[in-house]
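Selected chains only, in their assembly positions.
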Amino acid sequence: MDKAIYFDYAATTPTSKEVLEEMIPFFTQNFGNPSSVYSIAGKNKEAILKAREQVATAINAKDDEIFFTSGGTEADNWAIKGIAESYESKGKHIITSKIEHHAVLHTCEYLEKKGFQVTYLEVDEYGRISLQDLENAIREDTILISIMFANNEIGTIQSIKEIGRIAKEKGVIFHTDAVQALGSVHIDVKDMNIDLLSMSAHKLYGPKGVGALYIKKGVKIKAYIHGGAQEKRRRAGTENVPGIVGFGKAIELAYANREENTKKIIALRDKVVKGILENVPYSRLNGHPTERLPNNANISFDFIEGESLLIMLDMKGVCASSGSACTSGSLDPSHVLMAIGLPHETAHGSLRITLGDKNTEEDVDYLLEILPQIVQRLRDMSPLYEDFMKMNQ
Amino acid sequence: MYTEKVMDHFMNPRNMGEIENASGTGTVGNAKCGDIMRIFLDVEDNIIKDVKFKTFGCGAAVATSSMATELVKGKSIEEALQVTNRSVMEALDGLPKAKVHCSLLAEEAIHAALWDYAQKHNIEIEGLEPPKEDVHDHDHDDDEE
């Protein structure tokens, strides 16, 4: 395979050259343990401080509200379990949605086994929760609302500021998983009344294995990983200095160039969506038409199955995804696509194209050229398509 | 982690040593953090003519001892009483948060030495209280939870 066009930036991004260059010295030269007394460790302490500031600035938080973790999954686990443990004497009810990432859903299910009650809010056909439902779901013993900023499969962005307002009015802590939104969407934790926010570096051209949790000053949250006194005694473990430095640089770059990048990416994405919908019959766009991530196109094709589609695309040098990469180990249809009301078969036949910095007009032209044939080929194999065609003859 | 001034006073401590037959000495410390400070005073006509210190402790403890002796040397007893841990810290351009308590040791050691002087000479120094057993309360400002 000569050509390889990557259309799966929501699964992960390459670490950009600029980011990697910032990281390298911290592997081999400034490698000291930042907790040490001697002066060479000071460079690392400073590097971490700088990264903390870069992350804080991007989301309008204060430096001492940023706590580095091993990624978005750990941040989600910490936020939810940490609040549950801190506030269980106040109440044991948590509100989340049906379309959260598994890092949130499986954590909530874990807490259910421990005696917590969890309300999983429905979403509409575009993947948005209803603010009215949210208000109705809040009870005396509700201690946490966890609603993701933007969805990883269908790209839908929630009304975060409204949710923050409701949470504040009702005195409930508000956590949002912003792993997908970070870097491409404007985030202001103060203005949006966000108490906790999960982040991950590898979705924005930073390294894998590092993320952060924003914890608003004053929010009581138990430590989750116990041990040394790192991260102000809140997250133990020798700091991943190169990773943290890379995260800082990556988030700074993402927000420095956000508006420009967004324009470019939206144009490409709209070309993908329009091109597919116009050229492939029985296809539909999943997610919200406008309130969606700039780089996300999620489209369902009736009568075909996603894995087959991905393999055929792969043979033609195109990397894409069908639902979240994290769940590809699973055989169940995507819980997100089910939640927006797709029938089983349609949920199976979905394609997620997520664009990134290396993608060009030519890449999109190529995709639009090969995709209709591939879909047709799979449909020709499909008994569902056969039945449908016979019915409509 | 320390300012240049702290490092200077740590590496080149002023007034380190002992005074034979001092008019007052004070030793304070906290067995828990293990740090101990001793101040020797030579007082003549209500003026601190000479002062020396010895310290078993961290960098901040040594530097604050050194700076505190500088601040009280040549001063009257009343003026010396005005030297607080804050003024010592300010003179050192600040200390890391976790080391603020170390500066209390210097203030207390001077007070203890003055108390000893007062006891020995049977005088009363206004505003001076008997030295405490344990100086620093270890209030790590842990943000946990």
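Which chain is which? They are A and B, in the order written, and residues in each are numbered from 1.
The definition used in the following text is that contacts are C-beta pairs under 8 Å (C-beta built on N, C-alpha and C of every residue); 3 or more make two chains touch, one makes a residue touch a chain.
If you're wondering where the values come from, they're calculated on a predicted model, not measured in any experiment.
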item	value
Copies present in the complete complex, per labelled chain	A x2, B x1
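Here, only the chains that are shown with their structure count from here on.
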item	value
Between chain B and chain A, distance of the C-alpha-averaged centres to the nearest whole Å	55
